[in-house]
Structures are given as structure tokens and as C-alpha cells.
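Structure below; questions to follow.
All protein chains but one are shown at their positions in the complex.
Letters A and B mark the chains in the order given here, with residues in each chain numbered from 1 onward.
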Amino acid sequence: MEYILIIISAVFVNNILLAQFLGTCPFLGVSNKVSTAAGMSGAVIFVMAIATLVTYLFQYYVLIPLGIEFMQTVAFILVIAGLVQMVEIILKKISPALYQALGIFLPLITTNCAVLGVAILVVSKEFAIGGDPHMLNMAQSVVYAAASALGFGVAMVLFAGIREQLDLANVPKAFKGTPIALITAGILALSFMGFAGLV
Amino acid sequence: MSKLSLLTKGIIKENPTFVLVLGMCPTLGTTTSAFNGFGMGLATLFVLTLSNVLISLVAKQVPDKVRIPVYIVLIAAVVTVLQLLMQAFTPALYATLGIFIPLIVVNCIVLGRAEAYASKNSVIDSTMDGIGIGLGFTLSLTVVGTIRELLGSASIFGIKLMDADGMLVFVLAPGAFIVLGYIMVLFNKLKSRIS
Partner (left out) sequence: MAKESSLKNMVFTLFIVCLVSSTLLGGAYALTKEPIEAANIAKVNSSISGVVPAFDNDPSKEIFTKELNGKSFNVYPAKKGGKIVGYAVESSTSAGFGGRIMLMVGFNTDGTIFNTSVLSHSETPGLGDKMVEGKSNFSVQFKGKNPADFKLAVKKDGGDVDAITASTITSRAFCDALVTAYKVFQLCIEDQTKNKNSNE
């Protein structure tokens, strides 16, 4: 049951993008078409889930026992960078078609604040989803990461759909491009605020 | 490029927020007040400058294929130093800025400048470049933070301007997107008037 609450909370109530602002750069850059948005989201879900799993284990089995929590930032980003490299190599071998489709997005995931952000959040904050505040265990952390990435994807796909329509509309010159995208994102964020208090 | 223009280009011509559209996450997440935006800007300036210095020092010794991981390690180290310093000397600001401090590591501006400029130029030039872009970023963040604080809490740098409450939406998530969008519109208009 708690996993369902975690998923609802991460996708709607505390959407990683619309409520926590993580992942905005790719959001603005990649979301002009629904198909690219969907592809990028899939890659992000995959990387975020695995990255959170590995960094979680690293935090609790290496950093804390050795008392070197201050190395967290360096360790986590190296894990993520290495992971993305590995995913690229594996994907190239297993599914060249998918690799081609994702193109430039894969290396970009390394600098996606959402990936590093969620990895850090999961080992630093107590979560009060459907009960007393507590630190998430491994399974909950991975579910939370995957669900956050799903929320990122939902927001991106919704946004891409709106942007495809916006391209056909008569937008004033000064608003064209990023400004109107931001204002639209704001209205989307406003609508997601309606989910507050759901969990 | 003259040394002075290195410092000033970050303010208008190559403003990281409004022209290069980089570093959006902290711009949206830390500008709930003018002070927070200002603090975040300075923190990023610190990292930008130091990492530019370090990277321009070692760039010649680093084999091309490992340069990105090396740059990332150096940037992450600088960010960690910043984290420790802030925890010791500015704990309140550190708590407010929260997760966005370690996220400076993946701020596209930092790695971008390292790759595009610091790895190819002298230490002095790279330092100026880091400070210049950092100043531009600080300015943008402070501007966005001031507007959001004015509209959302009717105060500026913590000083209340009137007895009423502001329009709450501006210090919440949607307000961040909307304010930034409109500021960009104004910026675009300003640019097209000047050119």
C-alpha cells in the first residue's frame, strides 16, 4: 500500500519538475515533440532508478560506515556519470535502434539535476508518506526514484502536447520560445498544486 | 577580449539566465526571496571561479578522453568545500538553499564554462570569466528573487514594505516559472530595442 502512496505522491503531489524544479533544463530543451519527450522520459526513469539504487547502497555501506559522508557529492556524481557511460555502451550493443533514437539525450542525463537531486534527497530527508516521518529503505527509495522520473515524464509529455499546439498559435515575438514555455509550465504547475493534500 | 569585458559580458551579452538559458533549476528553486537568490548566486560564483582556475591549471596535463570525468571530480570537490564552508559559517542560508547547493555540480553553467573556456585559456582569463559569468548569474537570481519577494511577500531583502500579505502564488512553484517567463519577455524586448 505504501508503494502506491509513494507513487502518487512523487508523480502528482510533489512532482519533481513542477513542484521541486529539478530537471528544468532538459524539460525546456527537449519537450517540443511528444515522441522525443516520451523517449527522454523512458531513459530518465531507467537511469534514475538504477542510480538511486547504487548511490543508496554506496551511502549506507561505504560512506556512513567509513565516516566520510562529506564525500557524498563527489561519489554520487561519479557513480551517475559512470552509470550513464555504461548504459550508453550496453544500449549500443543491445539495441542500436534505441541508441540512435535517444541520440544526444543519454549523455545529457548526467547533468540532469533530477538524477543527482533524487539520489541525494532519498538519503537525506525523512519522508512522511502515509505515516510517521522516516528515512526510506532501499526498495522504497528505488520506487520513489522511478516514480519521480515517471512524474518528470508525465509533466514532459503533457507539456510537449501543449507546445505542439502552441507552435501553431499566434505568439507575440517577445514571448516566442522559452518565455511562453515558462509561462505555460507555470500554469501547468498551478494545476498540479490542486493535488496537494492528496496523500 | 579585454579583461574588463570578460567581467561585464556575463551581465547582458552572455547573461547565463536570460540569454544562454542555463542554470534554470536553481533560478526557479532558490529565488523565493531576494536574499536567497543573492546567496545562491554568490555560492555559484565561488564554484565557477575556483573550478575555472583549477581546470585551466590542469587542462594541458589531462588526456582528452578523460577530461569530462576529471572536470566533474574537480567541480564536485569545489562544491564539497563550499558545502563545508557554508555549514560552518552560514548555516541558516545553507539550510534554506538545501539541495540546490550540491546541485551546483550539475549546473550546466559550471561544466559548460569549464569545457568551453577554462580548458582553452590562461588562468587569469579563466578567473575573470568565472567571476564575470558568476556576477551575471548573481544579478539574474537577485532580480528574480526581488520580484518574487516583492509580489509574493510584499517585502524586499526581508524588510516588509506594507502591512498586507503579498500574492502567495509568486513564492510558490508556479510563480517561479511565470515570473521568469515574463522577465525574459522584458529582456527580449530590451535587447531588440538596443540592437
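Heads up, the rule we're going with is that contacts are C-beta pairs under 8 Å (C-beta built on N, C-alpha and C of every residue); 3 or more make two chains touch, one makes a residue touch a chain.
What you are looking at is a predicted structure, and each value in this text was computed from that prediction instead of being measured.
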Quiz item: Which visible chains touch the chain that is not shown?
Solution: A, B
Exercise. Touching the absent chain in the whole complex: find that residue among B:20, B:73, B:123 or B:150.
Key: B:73
Exercise. Provide the residue numbers of subunit A that touch the chain removed from this figure.
Key: 68, 70-71, 74, 126, 128, 131-133, 196-197
Exercise. Touching the hidden chain in the full complex, which residues of subunit B are there? Just list them.
Key: 58-67, 69-70, 73-74, 76-77, 80-81, 84-85, 87-89, 91-92, 165, 168, 171-172
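One rule holds in what follows: only the chains that are shown with their structure count from here on.
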Quiz item: If you average the CA atoms of subunit A and of subunit B, how many Å lie between those two points?
Solution: 21
Exercise. Spell out the residues on subunit B that touch subunit A in their complex, using ranges where they run on.
Key: 21-25, 28-29, 68-69, 72-73, 76-77, 79-80, 83-84, 99, 102-103, 105-108, 111, 169, 172-178, 180-182, 184-186, 188-189, 192
Quiz item: subunit B touches which residues of subunit A in the complex?
Solution: 18-25, 28, 70-74, 77-78, 81, 110-113, 116-117, 120-121, 124, 173-175, 178-183, 185-187, 189-190, 193
